[in-house]
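Here the complex is missing a single protein chain, while all its other protein chains stay put.
First chain written, first letter: the chains are A and B, and each begins at residue 1.
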Amino acid sequence: MSVSDRVGEPKLNQPRAEGDNRQILLEVDNLQTHFRTMDGVNRAVDGVSFHVRSGETLAVVGESGCGKSVTAMSILRLIPEPPGKMAGAIRFQGRDLLKLSDKEMRSIRGNEISMIFQEPMTSLNPVLTIGRQIGETLRLHQGMSKQQAEDRAVEMLRLVGIPEPGRRVREYPHQLSGGMRQRVMIAIALACNPKLLIADEPTTALDVTIQAQILDLMRDLKNTVGAAIVLITHDLGVVAEVAERVVVMYAGRKVEEAPVNELFRNPKHPYTQGLLGSVPKLGSSLTGETTRLVEIPGLVPSLKQKIPGCVFATRCPSVTDLCRAVAPALQEKAPNHIAACHYAPVEASVSGTVAA
Amino acid sequence: MSASNLPSGIQIPPGLAVATPQPDILSNVKPRRGVIGFLRRYPTIAIGGTLLLIMLIIAVFAPLFWTVDPTALAPARRTREPSAMYWFGTDMLGRDVYSRVLYGARVSLLVGFSVAFFSSIVGLAIGLLSGFNRLADSIIMRIMDGMMSIPSILLAIALMALTRGSVQNVILAITIAEIPRVSRLVRGVVLSLREQPYVEAAVASGTPTISIIFKHILPNTLAPITVQATFICAAAMITEAILSFIGAGTPPIIPSWGNIMAEGRALWQVKPYIVFFPAIFLSITVLAVNLLGDGLRDAIDPRLAKKL
Partner (left out) sequence: MWAYIIRRILATIPVMAIVALFVFSLLYLSPGDPAAVIAGDQATPDDVERIRASLGLDRPYLVRFGAWTWDILRGDLGTSIFTNLPVSTMIQQRIEPTLSLMIVTLILAVTIAIPMGVVAAWKQGTTIDRCVMAFAVLGFSVPVFVVGYVLAYVFALELDWLPVQGYTPISNGFFPWMENLILPAVALGGVYIALIARITRASMLEVLSQDYVRTARAKGAAQPSILFVHALKNAAVPIVTIIGIGFAGLIGGAVVTESVFAIPGLGRLTVDAILRRDYPVIQGVILLFSFAYVLVNLLVDLSYTLFDPRIRY
């Protein structure tokens, strides 16, 4: 059963062949984000690479604590330094964001790359009006006057489907429901027509019915605005609905990456297999069910110690001594499909390219 | 990873894709445990504790530190500058300022510790009563509100105006002025603890109030009260000095730091050392207690930092 049959959005779910000729917008290259804590260095993200093309939707999935959100925060350089420290490269339209000055970085945040957060209830400032919070990005990045910014804020509220935008724009966040607030967050994120939208669990904190509405809204807006999306989620139903490509993260590393159909049909890494094994039905969040990941037995390893072998070794059902001693590298196992597992078979179509 | 690091018996099959280890970007931190780790984490406790200990030793063993009788008058040798003979000089009555300052530590520490102790005990009792009895609470808190509306130094001054100056009366006056603060703190802790599931369960299962207090409430109030007590101790030492300084504290015959400064006041423009030596000792002692309190607060409960 193919995913596209269910969600009725075949275009988005088509696996892209190697010949994807859209420009690479963002390239994360061996990103490391570590934190100094009282009892050791937490290697929250340790060598993650992926890319996003213009207009593409990439999903980053994994359990909580696997480094998804830290990766997202790292892209916008929202990691406080100290205690955090980043290494590697994050190239956005060819420029390495890690090398930009604070001022240059600020002109990118909310303008070319914007972000939606998980908690709409707490992500809006309780003492500033909705209009002011939407208008702030416009005044910052597009030099609008107060009046222009407010007019445009009303327009944005209408775009994200908030009734009576002229009245709401003068209200405070506590006067809005959770779903409304997430719409406001989306309005803030899209106000400056960003090229990349990072959505960190945008629907997790919402009611199931609202989740579907917000996802629909994001999909519509993506088509009108044309932004690429990095969608961070642990909800595989959401992934199946909106993503084109999927990066699976575990313990601060990328363990698998593939186009969405390929991944769902043919997961290579035991961790991905575990995740998918726990999903009852794809696309079910539209029909009102939640599809949360069921815990895979075992403990996530502490990221404060170096792990000599495979990061998943402590929980893997088919672990061997080799896994505990030698870390597997990411390797192309099928066309456009990479995974980091010693025992995932390499398909014949790519076996000639195994080099590393 | 080189093969030599591998546990014996493991062979890397040819052609296996092996990940290159990621470099360290932060130097490693060694977690420290034990006394050293504790002191590194809470340096204020170490500094405050040491300073306070020194002051305590000075106070207790004042006669051993080459002091003379702090009350011995010597009009012929008055207002001498500090010298090898009189380390801190002499005051306008010829008394040795060094000896008076050292003995002054006794008064200051006695007042500080006593006020901290008594106001904690009484405040604990009032706070518990008020936290457990609605009727008592409404009356007590009205009175506490009223008392807290009188700035505590003024309250202490007013109480001192009613009595003769003596160390006991100073302790009593400052204690009364500090009680409302402790009562409020204890009451707040009691009220929030009473809503905890385990306390509610104990109440529901018919546990007598007394045993609830001793089992669940008291142990949880001790930490915030200890921290509060150190701050009260510091405040009391300052209040004592202020009371003596304006002439409403300990009788002038007693060498307290406030008294020494009060006596040096008239001459301070020409003989500033009479005022400055007790001032330095007072400041260091209060600083020590405050540092200790800050450290304790952080060590016991970081959340408490917001309440105090």
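Quick note on the criterion: contacts are C-beta pairs under 8 Å (C-beta built on N, C-alpha and C of every residue); 3 or more make two chains touch, one makes a residue touch a chain.
Keep in mind that what you see is a predicted model, and the values were worked out from it rather than measured.
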Of A:S114, A:T233 or A:Q331, the residue that touches the missing chain is A:S114
From the listed residues B:I25, B:L39, B:I212 or B:L287, report the one that touches the chain absent from this view.
B:L287
Sole contact to the chain not displayed, among B:A158, B:L222 or B:A299
B:A158
Touch list for chain B against the chain that is not drawn:
142-143, 145-154, 157-158, 160-163, 234, 238, 241-242, 245-248, 261, 268-269, 272, 275-276, 279, 282-283, 286-287, 290-291, 294, 305-306
Across the whole complex, list the residues on chain A that are touched by the chain not included here.
76, 78, 82, 106-111, 114-115, 117, 119, 122-128, 136-137, 140-141, 172, 174, 185, 188
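The definition used in the following text is that only the chains that are shown with their structure count from here on.
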Could you state the distance in Å from the CA-based centre of chain A to that of chain B?
50
Inside the complex, what are the residues of chain B that reach chain A?
1, 5-7, 9-10, 12, 15-26, 28-29, 31, 41
Which bits of chain A are touching chain B when the two form their complex?
30, 32, 34-41, 43, 46-47, 85-87, 306, 308, 321-322, 325-331, 340, 342, 354, 356
